[in-house]
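Shown here: the complex without one of its protein chains, the others still in place.
Let's turn to chain A:
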Amino acid sequence: MEAVIAISIGVLFGSGVWLVLRPRTFQVITGLLLISYAVNLFIFIMGRLWLDRPPLTLEDGLVDGLVDAGLYADPLPQALVLTAIVIGFATTALYLVVMIGSRGLTGTDHVDGKESSK
């Protein structure tokens, strides 16, 4: 389980880095999306892996009305990642608009606004 998710994060991140280094704007936006999955997962696993332990402290699961913290997944990375996902959407939108705006202004989809001389 741990190995699977660690390898997957690496594959996602590596694919993203490869794409971010490409010269076309669409490649870069795809790369950023992949990197953001990898990073979100990475932050998420800082709370370690938990199966069937969602952080819902429902009243019928409590012992004497007290919460046993050891029975639930870590909620903090989850909350951080949740906001990160939404912000990721916003930055993607911003990037996309800059991308198509730059394409209209410069006539090319190269990240530098002009085709490289090489």
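In the analysis below, contacts are C-beta pairs under 8 Å (C-beta built on N, C-alpha and C of every residue); 3 or more make two chains touch, one makes a residue touch a chain; residues count from 1.
Definition applied: contacts and distances are computed from a predicted model.
A chain of the complex is left out here; the name its UniProt entry carries, from "Anti-sigma K factor RskA C-terminal domain-containing protein", "Monovalent cation/H+ antiporter subunit A", "Carbohydrate ABC transporter permease" or "Glutathionylspermidine synthase", is "Monovalent cation/H+ antiporter subunit A". Within chain A, the residues in touch with the undisplayed chain are 1-27, 29-31, 33-34, 37-38, 40-42, 44-59, 62, 66-67, 69, 72-76, 78-79, 81-83, 85-94, 96-101, 103-105, 107-109, 111-112, 116, 118.
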